[in-house]
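I'd like to ask some things about the structure below.
One chain of protein is taken out of this complex; the other chains stay put.
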Amino acid sequence: MSLVERLRRRRPVNEGAGAWLAAGSVALSLLLLGGLLLLIAVRGLGHFWPASVALVELDDGRQLAGRAVRELPLPESGGRERLYFTGNRDLDGGVWEWLPVAEIAAQRYPGDLVVLERQRWGDFIGRLVAVEPREAEETPRQSDPEAAWVQLQARLAELETLREAREALERETIRPLARRLEADPDDGEARAALAAATASIARQTAAMSKTTLVLESVSGDRFRQPLDAVLGASRPNAMSPGEKLVAWTQGVWRFLSEGPRAANSAGGVWPAIFGTVLMVMLMSLLVTPFGVLAAFYLNEVAHQGRLTRLVRIAVRNLAGVPSIVYGVFGLGVFVYGIGGTLDEWFFGDSLPSPTFGTGGLLWASLTLALLTLPVVIVATEEGLARIPDHQREGALALGATRLEMLTRVVLPMAVPAMLTGVILAVARAAGEVAPLMLVGVAKLAPQIPVDGDFPFLHLDRKFMHLGYHVYDTAFHGDDVQAAMPLVFATALLLVLVILVLNLTAIFLRHHVGSRHAKTAH
Amino acid sequence: MPKRRIDGKGGMVNPPVIDFPLEASCFDIAGLSLAYGDTQALEALTLRVPRHRVTAFIGPSGCGKSTLLRALNRLHDLDETVTQRGTIRFEGQDIHARAVAVNELRRQVGMVFQAPNPFPMSIYDNVAFGLRLQGGLTRRQRDDVVEWALGAAALWDEVKDRLSDSAWSLSGGQQQRLVIARTLAVKPSVLLLDEPASALDPISTLKIEDLIRSLKGQLTLVLVTHNMQQAARVSDYTAFLQQGRLVEYAPTDTLFTNPRLARTENYITGRIA
Partner (left out) sequence: MIDRLPLSLPRTRRRHLRDRLATGLIAAGGIGVILAVLAIGLFLAVEAVPAVLGGGLEIDRIRTTLTPIAWGTLKAAFWALLFAIPLALGAAMHSALFMSPRLRARLKPTLELMEALPGVVIGFVAGLVLAPWVERHLAETLALLLMVLPAVLLAGALWRWLPAGVRRGLPLSWAGLWLAPWLIALGWAAVAVAPVMESLLFGGDLRGWLDAELGLHYAARNALIVGFAMGFAVLPSVYALAEEALAGVPGNLAEGAQALGATRWQALWRVVLPAALPGIFAAVMIGAGRAVGETMIVLLASGNSALMSASPLEGMRTMAASIAIELPEATPGSADYRLLLLAALALFVFTFLVNTLAEVVRTRLDRRYRRLGGSA
């Protein structure tokens, strides 16, 4: 007794190196995970912050304006060099500039530097000289930059209203009329209305293109920029932190709500969000009933013999088969097999260009449904196995048939487990990219798969996907460096969606566990 | 009276089993053998269960008393490993006949289990569960039956103000009475009780026993219990089973005060477990 006591008290026991290495691996794993999430979060969200623009003066008198991105040691001389994002692709041909730190004479942050987001050529960084009608005299007169900035703000607001009006006209008037004409080419009334609407659009477009901006880069190049190609303007150096926060929120919102521009390296990811969500929803619609059906069969109906046990193991193992293999199956069976046959039967007139015989929304959803079936089956089966047998017997003892027992007692009790399974399936499907590369994502899908044209949901169309967007932009983009922030933002969005889904599943599972603990007294 | 005779194979010759006339019996079990896979649970069991009485099955655990009970409403049907020989007649009708609908049989032969198993729904819905399966009742009639059943199970006063509460919010004893009410609601003619009080505290146990006594005028009750005092308190007849065989079956008073077989005596005096 006393010996044991004394041994216990002689602290600390030397657990040896192994115990510490084991603890170290936990710490290292957590560090890696935390580091990755932090990196994605900071780079993804930081992109929308209107960072200050520096006006850099070099020793040789050259000037340039840009945002400092990072700094590296120079390989040979031992100094450091700094990378600036300078924009103005139309003037300089590139948007990046490496500058040796030693050659920088001065760096200032003047408040009048303007950053313009443009439809073509990317960002402009420089000064705004004047806002003028297009047909103005060749050499712009000197004007007050402050007044020009105020004028630009007003014009941009007008432009925004005009754009919205034009879109509304297009959506609400022109497209229905065009459909009417397609159905009945002799409809004179529709033709007249369409002509009027088109003319009105032309007028508005003309109104939009009336104004030009006179811009000047910090090195003194002056040029004219049509206002209608400008998407937004800001003077980040003159903004207060509050204004920056507002601009940041707007930036995030536009990222979520707009379509991509400039070969996916700018703009937003709305079509990709929409495509991902739509595909995942279709997939859940497919996977839920089939997965639950299979689980009910395995657990409640099938003879519980050796065969059922084997099938159960096989289904479990299919969860470990690489997703790319499911993609191959989807391509071979759904796209080429079923899709090809459908095309021959129903869409023969549009052959050889395939309708269903190529990757599309339907095939992608089906493939992912197949991929996630094991997840749903396993989760539902676990839920069913947790339901105590005496609940089933209680129902049978009251004269219920097996169907009544299953639908009225077992099914309601299994709902949380089923939900967990579906959520886990959705989380897995949302992050899968490899099979989609084979069965239906597009780098850029101009039409989202839902619109006002019959049958409204176009199962044969290709769609955009957040995960593929990350892959494609990071891997195939022209200027990866410029697209990186957006890729980070997209990756962050994807990770967030998946984390939220998983947390929901974990919460549900916890909830289920405690509820059943209460019955199993 | 000769104590007993045992033949060479260990089976009973002329077992000391009470016999009821067919007209007075509810169940007529003849030569019933039942096995789970390779494990024999019941062997060549023959007995009759009297109508509108309380019959108790007692015996050491694993003796087959619960198996016998579950055979009476064919609850074994779900278990594919069960094999069965012999016949069980319920009110003269073979319960394994093709024309018998097993769910109708189970409605008429209600069952209450060892652990209370209310469904995860409201108190009202629990009692109305069986009624809804039958169909054919108006809402009003259903309300009446629910009230009657809860009253018959001596639970109405305790729950009448919270019928829409979850059944899981009740105490263990209340849950068990709710399960009895749920069974009574479908108007069975038999109530099988599988150790209905073994998971309950003494007061709840007493309430259940009172309930059993109050029901026996209208229903045939079959009670499985490992609690001999309970069998002695509530039952009219008691059957003692051991290793899947019927050992002794007699009026409860006789069995407990003057057992004919030494094995029975050993068991009820606690000399064997």
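Labels A and B are assigned to the chains in the order they are written; within every chain, residues are numbered from 1.
Here is the rule we use: a contact is a pair of C-beta atoms (placed from the backbone, for glycine too) under 8 Å apart; a residue touches a chain by one contact, two chains touch by 3 or more.
Model, not experiment: these values are computed from the prediction.
Asker: Looking at the whole complex, which visible chains does the left-out chain touch?
Answerer: A, B
Asker: Give the residue, chosen from A:M437, A:M464, A:A482 or A:L508, that touches the chain omitted from the document.
Answerer: Answering carefully, the residue with contact to the hidden chain is A:M437.
Asker: Who touches the missing chain here, A:G66, A:G87, A:G267 or A:G291?
Answerer: Here the residue in touch with the unshown chain is A:G291.
Asker: Using the definition of touch stated at the top, determine which of A:P50, A:G87 or A:P374 touches the missing chain.
Answerer: The missing chain is touched by A:P374.
Asker: In the whole complex, not just what's shown, which of A:V53, A:A417 or A:V487 touches the removed chain?
Answerer: Answer from the full complex: A:V487 touches the omitted chain.
Asker: Pick out the residues on chain B that sit against the missing chain.
Answerer: Residues touching the hidden chain, for chain B, are 23, 90-93, 95, 99-101, 103-105, 108, 133-136, 189.
Asker: Give me the chain A residues in contact with the hidden chain, please.
Answerer: Within chain A, the residues that touch the unshown chain are 7, 11-34, 36, 39-40, 72, 290-291, 293-298, 300-302, 311, 313-318, 320-329, 331-333, 336, 359, 370, 373-374, 377, 401-404, 427-428, 430-434, 437-438, 467-468, 470-471, 474-475, 480, 484, 487, 491, 494-495, 498-499, 502-503, 506.
FYI, only the chains that are shown with their structure count from here on.
Asker: Any idea how many Å lie between the Cα centroids of chain A and chain B?
Answerer: Computed from C-alpha means, the inter-chain centre distance equals 62 Å.
Asker: Where on chain A is chain B touching in the complex?
Answerer: 303-304, 388, 390-402, 404, 408-409, 412-413, 515, 518-519, 521
Asker: Touching chain A in the complex: which residues of chain B?
Answerer: 73, 75, 78, 80, 103-104, 106-107, 110-111, 113-115, 117-121, 129-130, 133-134, 168, 172, 179, 182-183, 186, 199
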